[in-house]
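Of the protein chains in this complex, one is absent; all others appear in place.
Each chain gets a letter, A and B, in the order it is written, and its residues are counted from 1.
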Amino acid sequence: MTAALLFEQFLNGLQFGLMLFLMSAGLTLVFGVMGLINLAHGSLFMIGAFFCAAAAGLTGNFWLGLAAGMAAAAAAGALIEMTVLRRLYSRDHLDQVLATYALILILSEGTKILFGPFPLYLDVPPLLTGTVNLGLTEYPLYRLALIGFGLLVAVGLWFLIARTRLGVRIRAGENDREMIAALGVNIRALYTVVFALGAGLAGMAGALVGAVQSVQVGMGEPVLILAFVVIVIGGIGSIRGAMVGALMVGIIDTMGRFLLPRIFATFMEVNQASGVGAALASMLIYLLMALVLVIKPKGLFPIHG
Amino acid sequence: MADIKREYALNALLALGLLLVPIWALYNGAPFTITLFTRIAILALAGIGLNIALGLGGMVSFGHAVYFGLGGYVAGILAQHAFNGAPILGLPGTNQMLIIWPVAMVLSGLLAAVIGAFSLRTSGIFFIMITLAFAQMVYYFAVSWPAYGGEDGLPIYVRNQFPGLNTMRPFELFIVCWGVLMLALGVFALIRASRFGAALMAIRQNPDRVASLGINPFGVKLAAFVISGMITGLAGALMADLSRFASPAAMAWTMSGELIVIIILGGTGRLFGPVAGAAFLVGFEVFFGGLTEHWKLWLGLVLLAAVLFNRGGIVALIAGRERLG
Partner (left out) sequence: MTLHKTLLAGASALALSTGAAMADPVTVGLITTLSGGGAGLGVDIRDGFQLALDMAGTDAIHLVVEDDGQRPEAAVQIADRMIQSEGAQILTGIVWSNLAMAVVPAVTAQDVIYISPNAGPSALAGAGCTPNYFNAAYQNDTMHEAAGEYANTLGYQNAFIMAPNYPAGVDALTGFKRFFQGELAGEVYTQLGQTDFAAEIAQIRASGADSIFIFEPGGMGISFMRQYAQSGVDLPIISAAFTFSQDVLPAVGDAALGVINTAEWSPDMDNEANTAFVAGFQEAYDRLPSVYAAQAFDTANLILSALNAADISDLDAFRAALRAADFDAVRGEFAFGNNQHPIQNYYAREVVSVDGVLTNRIVGTAFENHQDVYAADCGME
């Protein structure tokens, strides 16, 4: 095993983690501000990917597709917030789980009716194809760009929340709902905006990842479960926690898949070791989550007390 | 306000209807109807298990499919060892339901004790997510573990036996499941009426006050969680026999979602809630699944309507809502 390979795997983990952050940021924001647990967040990821693929296919331009994907996911998010989810903020988590589970069924089947049962094609934009030489190793330019995107969005989100008026309201909303309503902020509009923002981020992740992945119905659920692992580790409601959790999950998952089979191969037959190692690697992040919750039952960065 | 008389009438109707329709089907040569009602009874049983944790104890487990799947594997693995004569952990396999059931329940209970001991340190959304994570962990293990079929699952060539009955006949298997369901309903009613049940429900409402009375909320909740896992595990063993197949698909997170759907659609915490929910879900799937390949869209819409407009589920629709929230 060489330093080059380890370095490349580290970059892979970083990139995977940053994409998970895009997914998790919206999820954790919605929970922090509205107290809503949204299982349909993965469906918004899927909507972003499908609309990006369709628009890129029609126009031949990935960036128009990306815009379309984000817009579609944000619009879909705003729509379900206004028609369904806003009635659920005062309910318990159980009702929220069930209603958003129902939304998964509706959005998945609806996407299939709209786009058909076959996976769609979406390619990396020509500007970002190929590889770059990073000294130690060749690395795909598109993945490098994804790392850049992820960092950029993280900084933008930090700026939005720490430095803008909308951010002040969001932070106020996390701490005391009655208070900001009393201050004359239109809380309904604020909620819709926050939800659409989270949905747009999920759609962006779907569109970006869709270029190097299969754009198909059901693509949102595996990443949804990972995003939940991320925000639970990080502390639900905390953007900073989502960032730390996403990077931990991304890097540990990538490194586990890479290293565990090699570790087992030192004392087992190779084909057995790769099977056992892969099985353990797939359980690793859930073990991590259990461990974190045993030590800190409210995650690494709890927001309320 | 709950109307006790109407709820009794509804319960009696469900219990008897669940028995009488298959009897009718037996004499009118409609074996599939019997199979369908067996499925309803088993899913309702799994739901009763979850209803103890979720309905009475307020513990929203999003990973109960793991016990359902484990029960199935116990039935499948013991049957396989009985079939090929190879011992398992030094003991012979068996195809006797009366041995398989306790084993399935004990193992499910142990797993629930381990998962519960970790998960119950958290609450709210953290609890929902950590139970999901544990179930996913076991699911991935089952998918990739080659000894018992991995993702392909494990066929049960001949259904496991119940003394005096031929379980390969749909009606005789149904009677077994119906009987177990009635027993489980009895257990649920007993728990709800007991001091233990009262403590459990009181903890859901106000854990601090219960603790001040000298009761350990953690212990009560863990005990309820274990009983809950045991009943759902038993249902899993029966389902494996009905399908003649055990598989990791029974542990998938969608199955956990389905169990929650059954409870809420039927009526959370209500005695016959899971029965009503299971009957509705199975009926819906069979009827609309035959009409359109987009039936899941309609199921989603119905679920959504149920959450938004009919809080309390089917039982509440007919017998009114319970006063306890």
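In this section, a residue touches a chain if its C-beta (ideal position, glycine included) is under 8 Å from a C-beta of that chain, and two chains touch if they have at least 3 such contacts.
Here the structure is a predicted model, which is why all the values come from computation and not from measurement.
Chemist: Touched by the hidden chain, which of the shown chains?
Modeler: Within the full complex, the chain left out of view touches A, B.
Chemist: Kindly state which of the options B:Asn11, B:Asn51, B:Ser247 or B:Thr268 is in contact with the chain not pictured.
Modeler: Of these options, the touching residue for the absent chain is B:Ser247.
Chemist: Of the residues B:Leu36, B:Ala104, B:Met201 or B:Ala235, which one touches the chain left out of the display?
Modeler: The missing chain is touched by B:Leu36.
Chemist: If the missing chain were put back, which residues of chain A would it touch?
Modeler: Answer for chain A: residues 2, 4-5, 8-9, 12-13, 15-16, 108-109, 112, 117-121, 123-124, 129-131, 137-138, 140-143, 209, 211-219, 222-223, 254, 257-258, 261, 270-271, 274-275, 277-279, 281-282 touch the chain left out.
Chemist: To test your reading of the contact rule: which positions on chain B touch the chain that is missing from view?
Modeler: Per the touch rule, chain B residues meeting the hidden chain are 21, 24-25, 28-33, 35-36, 39, 140, 143-144, 146, 149-153, 155, 157, 170, 239, 243-245, 247, 249-250, 283, 285-287, 289-296.
Here, only the chains that are shown with their structure count from here on.
Chemist: Distance from the CA centroid of chain A to that of chain B, rounded to the nearest Å?
Modeler: So the centroids are 32 Å from each other.
Chemist: How about chain B: which of its residues touch chain A in the complex?
Modeler: Listed in rising order, the residues are 54, 60, 62, 118-119, 121-126, 128-130, 132-134, 136-137, 140-141, 144-146, 253, 257, 260-261, 264, 268, 294, 296-297, 299-301, 303-304, 306-308, 311.
Chemist: Can you check the complex and tell me which residues of chain A touch chain B?
Modeler: The touching residues are 31, 37, 84, 87-88, 93-95, 97-99, 101-106, 108-110, 112-113, 221, 225, 228-229, 232, 236, 275, 278-279, 282-283, 286-287, 289-290, 293-294, 297-299.
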